[in-house]
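The complex is shown incomplete by one protein chain, all other protein chains being positioned as in the whole.
Just so it is clear, A, B and C label the chains in written order, and each chain counts residues from 1 on its own.
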């Protein structure tokens, strides 16, 4: 490569202990980052440090360990909030994107959606941004409608405008598709939705880990994302919400920490965001997510994005040479997240994944929790290679060789 | 001590890195175990091993990391289930006790509770076993009624029998009170409830970590507990439920993994327990909880219980000599979990905790998420010392000295 | 075993040219299932003949070579057998049909989807309930 690289991948790779492992005697080539990313040593260390030095329950605690754990947990909240441009008080820490959309379904939807209402989502959503609204709509007698896609895998904005004429209560859209890679203009979508009186939910599961995100400038009401997809631990994620909206909502789970006072016949609620963090929260992993955010910030999200754009560019170019290779979604790397979904002739993705695994390559195969999109693509399943900071051009070359091997076995 | 001890505490202490730390220059005497326990090295190692060697998303994955992570996650489910005598397929892994009771509230309560119904809980419950039912009752127009307590801090079984005459839909009771330490005869309570046609929920947050538990012989419909209170990581816990009941229920969160098929207008659900595990689960911490269960099983829960009985016996005896010491709850150590709540004359628990903290002693102070019980005790707050496997008679002696110091400062 | 061994000529042939693929006009048993973990689907239709015999059997489906080939091979094996024979079919029989490949746990579920559909259909017809041991346990 002649151009200067935005990232020093070799140096970054050294931070990830798992990348030293071999699979079937081959170097691990991990290309399943849209499902979950690997963790740098600093994130693992943050967990070890917490459990070895200051593990304690938080908030209701006066002793030193409790004060330290509380400080670290709240500092992590502050870091995560800042990372997406949200105020700390408007950031609820929870398990991940799926819990976030379900929180909205219960704590906002139960009160605000009525019979005959329209809810809008899109055909490119992950199940976690479809099923909660479907359950809500079916319970309330509302209609869930889907914005369709253009041939190139972008949203049909004309149809979206039509749907807005029905004054939907909710517009739920992904920032970046986990299958097509399509990056949606969520700021524009939210502006239009707001004018139509809709509350907006943006699924940031595939954007926050891969590009600079600012929820304030997007102007959404809710923004959800998962820590495990952004170098953080499993079991932690966040929902950024407009503070006044969060304050006006019913609580989600009932229990400890989210209450102010409990009487036999009623209770009063704690302030936002604690109102939505019932019970003992995932203290260690929140702190671990804070460490992941520090790590990403030190690299710089602009650079992360630039790195992935170049990888995608190189991969689309390189893999196009493989006989039978058929990618889905936008082909302009600047309009696409770090994800390439594809099929190889009539080789089923699971068979392909098995063959690649033998070469040390981890890709995802299947419906990617996006069955409506798969039906639109008219495929039962697809393969997906997805990138992060530790992936290199070399990984793409290894993938190409693996695809060629699969092609040979299947006599493509 | 002349008697042979059930546990080799010195050896156990060496397994917990945090116990090597000092607080205000003093040895850490951690007596806040009912809030959360410390973690042995093997649990920390399980997390490090997972993230360093085989971190991957699970179930939908064909590659080696995914297969290994799935195997480890499901093995952990099996261990945790076996630990409480439940079948693996009847064990849902979730964040903890609070999420478990709220799951029941939404996935069972929404369908099964109607206007005019009665729900029964008790005055000694933690907020997480009150607030969900209160929210459910208030939403549905049902009545939430409380079983009162006898003077000695046990349940008023006569009143319970009276309440059962109202054919309640639900009986929710704690196995062991986190304040009084009272161990309830939950097998008997569930038998009576079943005869009255009620569905039963047992809060095992304070029992599973401290004594042998078998949900089959208890005969409850649901049994909830938290991993972080049983030497496991934060962010993971479990709900054991009767399989047929789980199968008959609506799902909880909607999203990935919990579905079989998603269409635009409806979806079909995955098998139990996956139906209740939407989205990316807390893989690492589930595996960590499995390691905690291994550690506890290797010690033996009978011995853990016997150790705590002796500590409680010694503590009640020793602390009774401190001027102004006033304990709550049963005084027979065999009828009590490893918890002593108390007040020291008119010294407020927060002030006491601050003074003890200076001596390296961590206790809990406040309402312990049990405000209805605090009102019954007629105190605004209480202090609580609670034990686990690494606590020793020596810790009790240090606590005694700390209380005496506080007494001197406050001129008790 | 390398993947070249798993994807032998025979399996690829059954994948690309599945025997007994299609629908029956008349049938007594219609059974369908999907593998929620990967999306593979199989539907089988059976016409029951005299003496509770599997007179005709066809399948349709979408999925990987392993799931489609094993379903197809299974229909061949089942044709002409007594319904009761289905109760005896074990996963080892399916593995043998496939040439005993070394499969990871998730691919095992692909291999056994056809058997599950066959059993669920036939058990249902016989008035019994098939409690699939693989269904809720991704590790077997």
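The definition used in the following text is that contacts are C-beta pairs under 8 Å (C-beta built on N, C-alpha and C of every residue); 3 or more make two chains touch, one makes a residue touch a chain.
What you see is a predicted model, and the numbers here were worked out from it, not measured in a lab.
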**Fill in**
Output for the hidden chain's shown neighbours is A, B
**Message:** Given that one chain is not shown, which residue among A:261, A:302, A:346 or A:394 touches it?
**Reply:** A:261
**Message:** From the list A:15, A:45, A:74 or A:110, pick the residue that touches the absent chain.
**Reply:** A:74
**Request:** Touching the hidden chain in the full complex, which residues of subunit A are there? Just list them.
**Result:** 59-62, 64, 66-67, 70-71, 74-75, 88-89, 259-261, 270-274
**Message:** Contact with the hidden chain only, please: which subunit B residues?
**Reply:** 346, 348-351, 354-355, 357-358, 365-367, 371, 374, 380-381, 406, 409-411
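The criterion applied here is as follows: only the chains that are shown with their structure count from here on.
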**Message:** Using the touch rule stated at the top, which two chains are linked by the largest number of C-beta contacts?
**Reply:** A-B
**Request:** List the centre-to-centre spacing of subunit A and subunit C in whole Å, with centres computed as mean CA coordinates.
**Result:** 36
**Complete:** Chain-centre distance (mean CA atoms) for subunit A and subunit B, in whole Å, is 31
**Item:** Residues of subunit A touching at least two other chains
**Value:** 350, 354, 357, 365-366, 371
**Request:** Provide the list of subunit C residues touching at least two other chains, using ranges where the numbers run on.
**Result:** 37-38, 104, 107
